[in-house]
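Every protein chain of the complex appears in place save one, which is left out.
Then we have chain A:
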C-alpha cells in the first residue's frame, strides 16, 4: 500500500499493458471467429474462394453494416432505434414517389437521404423532447413509417429507376470493390474516428455509463442523443438508396428484418446492450462475420428461414454470453 499513499508521487497513466489487453479483447476473438468461418466456407464450397464470389459476399452486410455503425453509437449512449428498417421502407417509397414525378438521380438520392434524416429527427424529438423511452417510441414509429409505405404502395411496387441511379447499388469503384463496400469502409473509418477519437464520442460513452452524472458534468445529453438518432436516420436513408438501387424496385415490405440484423451486428461486435461500452472495430468485424455466415449458408443452399433462426439464436447467445461468463467467474 505504501506506493499508493506515498506523497509527492506521480499517478501513472495506466498500469495494464495496452498490447496485452488488446490481445485478450473481444475483438481478437471476433477475428479468430471470422478466420474460422472463412476457412470453413473455403472447404465447404469450391465456389467460395474467388474474387467475384467474395465481392458478392459483401452485399450481404454492407447496407445493414452502414446502419449498425450509427446504431452502435446509439446503443452505447443507452438508447436504441428499432425503426431503421421501416425508415428504409418509407425512404424507398418516397424515392419511388419522386420518380413518378420525374425526379432525376441526384434528387432521388436527396429524397432518400432526406427522408432518413427526417425520420431519425422525429424519433430523436420524441425521445429527447418528450422524454419517452426509445424502445417504445421506435416500436411505434416502426409501424408508423412502414404503415405509410403500405398506404402509398398497397400491393403495388415502384419500378423503372434510371440506370444512373442503379449504379449506387450495383456499381463498382475499382475491380471487384463495389460502391457499397467502399461506402461501408469509409463510413467505418469516419465512425471509428467519431466514437474513439473525438470529444463527441467521449461524451457518448459518458452518457451511456450514467446520463445523470454526464448532465451534471455539463454534457448536453439531449442534444447528443438527438444527433445520434439523426445519424441513425441518415445511415438508414443511405441504406435505402443503396438497397433500392440494387433491387431496382420498391415494395412496402422492403428491408424487413434489417433492424434485427443491424442490432445483432452491434451486440456481436461487443457493444453492451445496457450502454456505455463498445467499439467500432468490433461492429465491423461482426458485420463481416454475419456476412460470411449468411453467404456460406447460401452457398450450401440453406433456405432463408433457417438464416433467420440463425440470426435470432446468435442475438440471444451474444447477449447471454457476457452474463454467463460473469456468473461462471463468480462461481470459480
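Quick note on the criterion: a contact is a pair of C-beta atoms (placed from the backbone, for glycine too) under 8 Å apart; a residue touches a chain by one contact, two chains touch by 3 or more; residues count from 1.
Keep in mind that, in the parts below, contacts and distances are computed from a predicted model.
The listed options are "Hydantoinase/oxoprolinase family protein", "D-ribose transporter ATP-binding protein", "Malonyl-CoA:ACP transacylase (MAT) domain-containing protein" or "Sulfurtransferase", and the UniProt record of the chain not shown names that protein "D-ribose transporter ATP-binding protein". Touch with the chain that is not drawn comes from one residue among A:30, A:219, A:265 or A:315, which is A:219.
The residue touching the chain not shown here, chosen from A:50, A:156, A:198 or A:308, is A:198.
In the full complex, chain A contacts the hidden chain through residues 1, 3-5, 7, 10-16, 193, 197-203, 205-206, 209-210, 212-220, 276-277.
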